[in-house]
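A short write-up of the structure that comes next.
Shown here: the complex without one of its protein chains, the others still in place.
Entry: chain A
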């Protein structure tokens, strides 16, 4: 009697292991653990994106283009941790200065960091899986990829080296081991700089720059330096910033492109050996902060948590400034805080204030614009609803806004009455979308072929994705049937027939080979504890086994067909998609495997959207709605504004405006 339900056993002639709950054949525990962690939630930075994971599985939304690149483990390891301050091999030295938390810039850097971690991890897991079990090594890497991109079967064309990696510069993390005066010693993971040499001439000093320039994208960059010990009768300590070519044998502030606040006289120095009265003197155990506001092009210092005031204005917008300290006496030691620990000055408040003033500027509009705005937004929403095929919503919205307009126009002066035209295309598109969202790919294909015959011919990649999706849906059904075989039967009352994705027509007897079915999320997620298989009678079990076997055979036939059709396709992404999809077969219970993400219903959304866009394009319409375009433009414009540290640096479109 047929009892085993895994594809592997069908395909490979019943050779698998016997544990019913095995997550996969001979997979090393450590690998699957790694993969599943990353699949569930790549890194803490994405915690805020939990809502966005619902509908389209596109994890990080506004920054999606970034995240897509960034989350790719394929990022070649030759970039390693370069620039991340962990030359000594410590893995997790990444930190976000408190005042940059939630900023777009910090998000990007964190994504980049995570990508590097992921690539390192993949490298490791690749190795260990080779060492452990040769038979699964290749597929485990693929699984991992899919799990960590968390996008289901969208099969995006993936750029191997994220171009943005070059355009985003990291913030300072430590004193440079190279860009320093020779006799300075760098200690404490690069945080501490100590003058170890003996002083030669009066003019000579020892300076060191940080590993990276202060990034303009911050808007405001700030760091602190604590004087650990003044040397013997040492006085001359300078804290500030300088360009990359400024000689390091001089105290900062004395040379061109060099700016500093000196402890011996409390004066500020820029580009010259004569200072200007600025603040109090400072010495041992004083904590000096230095910040640049790139928006205003000015620099300020703090002492022990108190703002002293603006020290320099008119900093040039096109120069690189590195945090720099300089000292003159042997034994002098300075310790930097680039954000690894809390700052003594409340820089967070200063940044928040700057941000609030910019947001206020954004919000400040005259009343006349407000009136246009109301009408404009109404059209924007109406167009989005129609464009994306939310037919009923669009109808209700038009009705309600017409009623509103009528109430306003009681005087009979203006009656802006626009008849809501029946948009046949919108209805057709809605049907197709609904079919995909329900998992009924055949129906979607049928409708598409009937209404828009050209679309599938012209967009072979979409056709391919639909076919793959159908395969996945078949596996979902097998998976579910197999679960049901082990589980107590679901009482009919609990079977919802609503069309919201929970439709459950896969009940044992009304299974039909048209695949007019949908999975049942509840069963999938609730099966973790079900080890029992004793509720069913032997007959029912056998009946189910027969169904399951039939379904399995059909699925495998379909898979074979699919493979035959596309096996010779030279495109890399097609090959990858096929590999990833077929990896599902290996699991007896794919819903609990590291591949579960592939099976999620959220994977249907991107397919549906892509098809919808393709249909719109074929109709000569824009592929994206005006609202979507507006979001894209906004993000791109703010990005532009953030580049040189202007006001855009303080805005995170998604965090500040969408959530």
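In this text, a contact is a pair of C-beta atoms (placed from the backbone, for glycine too) under 8 Å apart; a residue touches a chain by one contact, two chains touch by 3 or more; residues count from 1.
Rule of thumb we're sticking to: contacts and distances are computed from a predicted model.
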{"item": "Per UniProt, the name of the complex member that is left out, chosen from \"CTLH domain-containing protein\", \"Tetratricopeptide repeat domain 8\", \"Elongator complex protein 6\" or \"39S ribosomal protein L13, mitochondrial\"", "value": "\"CTLH domain-containing protein\""}
{"item": "Hidden partner chain, touching residue among A:251, A:351 or A:631", "value": "A:631"}
{"item": "Contact with the hidden chain (one of A:387, A:429, A:469 or A:547)", "value": "A:387"}
{"item": "Selected from A:408, A:450 or A:546 as touching the chain missing from the view", "value": "A:408"}
{"item": "Missing-chain contacts mapped onto chain A", "value": "51-56, 58, 60-62, 64-65, 68, 361-363, 365, 367, 369-374, 376-377, 379-381, 383-388, 390-393, 395-397, 399-401, 403-404, 407-411, 413-414, 416, 418, 430, 437, 500-501, 605, 609, 621-622, 624-641, 644, 646-648, 651, 653-654, 657-658"}
